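Every protein chain of the complex appears in place save one, which is left out.
Every chain is named by a letter (A, B and C) in the order it is written, and numbering of its residues begins at 1.
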Amino acid sequence: MAEITYLEAIREALFEEMERDPNVFMLGEDIGAYGGAFKVTDGLLAKFGESRVIDSPISEIGIVGAAAGAAHMGMRPVVEMQFIDFIANAYDMLTNYVATARYRAFLPTPMVVRGPSGGYVRGGPFHSQNPEAGFIHTPGLKVVYPSTAADAKGLMKAAIRDDDCVLFFEHKYLYRRIKGEMPAGDHVVPIGKARVARQGSDLSIITYAATVYKALDAAEQLEREDGLSVEVIDLRSLAPLDDAAIVATVKKTNRVLIVHEDTRTGGVAGEITARINETCFEWLDAPVLRVTAHDVPLPYAPSLEDFVLPQTPDIVLAARRLASY
Amino acid sequence: MAEITYLEAIREALFEEMERDPNVFMLGEDIGAYGGAFKVTDGLLAKFGESRVIDSPISEIGIVGAAAGAAHMGMRPVVEMQFIDFIANAYDMLTNYVATARYRAFLPTPMVVRGPSGGYVRGGPFHSQNPEAGFIHTPGLKVVYPSTAADAKGLMKAAIRDDDCVLFFEHKYLYRRIKGEMPAGDHVVPIGKARVARQGSDLSIITYAATVYKALDAAEQLEREDGLSVEVIDLRSLAPLDDAAIVATVKKTNRVLIVHEDTRTGGVAGEITARINETCFEWLDAPVLRVTAHDVPLPYAPSLEDFVLPQTPDIVLAARRLASY
Amino acid sequence: MSSPRSATTRGAGRAGRSNASQSPTVASVPDADTTLTRAQRLELYYWMRLTRSLEERLVNLYRQTKVVGGLFRSLGQEADAVGSAYALRKGDILSPLIRNLGSMLVKGATPLEILKQYMAKEDSPTRGRELNIHFGDTERGFIGQISPLGDMVPVMAGVTLTFRMRGEDRVGLVYVGDGATSTGAFHEGINFAAVQRCPLVVIIENNGYAYSTPTSKQSLVKQFADKGIGYGIPSETADGNDVIATYEATKRAVDRARRGEGTSIVELMTYRRKGHAEHDNQSYVPDGEGERWARENDPIDRYVARLTSEGATAQELADIDARVQREIDAATDIAELSGVPEPLDALEGIYADPPREQPLWFREGKRAAVEENERPEGWGTYDTSGDL
Partner (left out) sequence: MSSPRSATTRGAGRAGRSNASQSPTVASVPDADTTLTRAQRLELYYWMRLTRSLEERLVNLYRQTKVVGGLFRSLGQEADAVGSAYALRKGDILSPLIRNLGSMLVKGATPLEILKQYMAKEDSPTRGRELNIHFGDTERGFIGQISPLGDMVPVMAGVTLTFRMRGEDRVGLVYVGDGATSTGAFHEGINFAAVQRCPLVVIIENNGYAYSTPTSKQSLVKQFADKGIGYGIPSETADGNDVIATYEATKRAVDRARRGEGTSIVELMTYRRKGHAEHDNQSYVPDGEGERWARENDPIDRYVARLTSEGATAQELADIDARVQREIDAATDIAELSGVPEPLDALEGIYADPPREQPLWFREGKRAAVEENERPEGWGTYDTSGDL
């Protein structure tokens, strides 16, 4: 079976879900005739028509709120943020309205907010963001951030079928660089389950999205040069976190490095460190370490962006420190 | 010298700073003739006039953005969110525009965004929030959250004089319940420095805002009933965090309990736990534990709110576990 | 149909609020009265009276500290709420604001629900999770608002977008205050609804103030109906203290929406006679302004006079008043019997899946249920035992 890209996998999931369920529809800026800034929704208009692939005004509050209203009525909207950075405009609507709707008003709000995320692409401070930390903090929202083509498809299907709001972050660096075979049949990846991207016994790297590949490269190098057996956990879901998988790898290797592309302070790594402390402190042979971006807006010049974001050598260095602790 | 309330201390700081510096002005909804929903700005209009105490339309994006523009021009605006919950509406303006202005455009943006925060007041899901976690994550912003009347005044003066944007969270439960004497003279409390609220040697409770008092009550009880010597650290500033103070107390007591009123997942406690891991793992005799709110929107009925929020007995229980670890 | 923004309505409406020397009474749009039967016109009286009396009962309960949190009044705005909601039919959905108790009652909310909700009872519509009249029932056709103003406009745009997509002839109605028109959410929501031709009626309740802020500090428009021009949609200003004029203006917009003509604005001129909430002493209100509205432009007094002139008997109206009192007394007795919410209910239903949160471990000893959820090892709240 032929391989398809991470981007095509997302499109395939959207296509299949729209075919499967007439309540699924797309809402966003330039997603129709143009097919979206990255062409993720390309072809959907032709197949499903204007009433199910809606080009909206430039109104992130408006389209996220409208999606919520439609979801209350039984629809399953999928909203595109042209770049995920603009989800900040809908922060009130998502955290105050959408996230609380079921709890305070018993209103089902099955909807997906998706968009191109992440850096390493010379996008500058407003086209490279990783907004997960601002949302895993809000009870009522779910957050996924896949790294493989198969997970991108399977998690998108799960997100669309989920009865609550799921924020689906797509890493634009992976869109066309990553390919994979799609499992046959109705491929759904459950939300809240991590993936062991690489088995190992000496130490664990917990990460997600684009840095999964940097962690895997580092693991290779550490095996080659240091004979270290490194386990790599791809979280896939950030809310809810897969505590079982985190605890399992800690108890297996007793050394944990958390890697994320997002800035350091207040990032997801902090929450994971706290949970490891609470659930398996006794199993730790070394402190939980973090490799993250520096705490600055992401600059645009390649030399600056490369310095600010975490790179494979950083992971190698940190892992060596951890192993030798 | 007479004691004044936490609320009066904030008002006194605003008053003195407006007198000291003609560039300081107030912007917000109903802050003029009405003096604000909690009367924090009461009397400022009469003293300083309409041009420096501006009643705005209901436009959080508008007033935060306008404050930034005025700050670029050399003013020092203080913006009131009628309830801090509505800062979510300005999330894009604060995290994308204000936080990055100096870095990307070398524009000084000295401004304060302040407002009544926190629960224990039967305010329900939209009048009780603690939004700090959503903002300490953003490089370029500073965040303070005082617990005493003196710190409220001293930190407000520091915030207004700071050359960057400071988010100043005022705990509405403390507004009128807490009183204190104001140190004489120009009382400024530096941003980024924690306060040892209680000396102790057996274990440390790191907290801030309203839960400082619950921690102090718990410490009393633990001393009385268990003979435990509990140190209580009042962070006061959440961005930047006072790493030196955190490290110092960890190295002193080797046992740490972090308490915050905010929900658990993605809260500030995670970041602090990670930093303790990184800086003084070797000094820990027990896992770093968290006492926080449950991960739900804050309900309004007293029985529900009291259950969701952290209470003194929770802290006592967790501290006992920690001490006996 | 004549221009939706006839100078008379505007001028009068404006004067009604801003010009102290002039009577605030606003001439209502003539005609169409006949579209309502006698029974319906008496029903309108019932809803307005029920709204006012129920709020008066809430004031008593508030003074007895039986109301949890603040109390918000719609005194003097009963006609605007009742008359506009009355223009909808079954299947339509309405999004009320804090001053739309009357709209909710018309849509089927019961006094018992309102009382339990304000008292945060365990069997109140939100089980004690949300305040005052923040609750909804999409079956009956009203949806629970949240506090951040303006947010319900995009939400109702989506609700009505669905009606349009499905080819249903249902209509949505959303209320915003003069103040809420300044929010980005209002703007993005109404513009989206307009462009998408959503069957939505946006009611702007122009009651002179947003908390303490007069409309002159909220916007430079003379009439908020002018905002319709900025969105390319029809708009109309009507006398919100005339229940029939309110009904008729709203009905015109509702009929346009049902005919597939999209989104409209109806501005209802009224006046907030009480403070923003009970705690507000209205120090910012010019002397005599509220009294004048009470004296010259009380929506219930005006409607009683009109009904009487149209042949309703004093007995008929007295019977309605008595019925209202009976219903409120009965509801109060029942509401007071209900208990407070069970603490553990706070952890139910944040998500469909998982259905509940586990109590945090440090709640040991606080409740039996917490004990059970204690994990044998570790400190966390995560039941990972199964997977290890």
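Odds and ends about this structure:
As a convention for this text, a residue touches a chain if its C-beta (ideal position, glycine included) is under 8 Å from a C-beta of that chain, and two chains touch if they have at least 3 such contacts.
These numbers were taken from a predicted model, which means no experiment stands behind them.
Touch with the chain that is not drawn comes from one residue among C:133, C:173 or C:195, which is C:195. Interface residues of subunit C with the unshown chain, by the touch rule above, are 182-188, 191-192, 194-195, 217-222, 226-233.
Counting over the whole complex, subunit B has residues 25, 51-52, 54, 56-57, 59-75, 77, 92-93, 96-97, 100, 102-108, 139-140, 142, 162-164, 240, 243-245, 247-248, 251, 275, 277-281 touching the chain that is not drawn. Mapped onto subunit A, contacts with the missing chain fall at residues 29-30, 32-34, 37, 55-59, 61-62, 82-83, 85-86, 88-89, 122-127, 264, 287, 289, 291-292, 294-297, 299-304, 306-308, 313-315, 317-318, 321.
Keep in mind that, in the parts below, only the chains that are shown with their structure count from here on.
With centres defined as mean CA coordinates, subunit C is found 39 Å away from subunit A. Annotation: 34 Å between the Cα-based centres of subunit B and subunit C. Computed from the mean C-alpha positions, the centre of subunit A lies at a distance of 31 Å from the centre of subunit B. The set of subunit B residues touching two or more other chains comprises 85-86, 88-89, 125-126, 287, 289, 295-297. Shown for subunit C are the residues in touch with two or more other chains, namely 126, 129-130, 134, 146-148, 184-185, 350, 357, 379.
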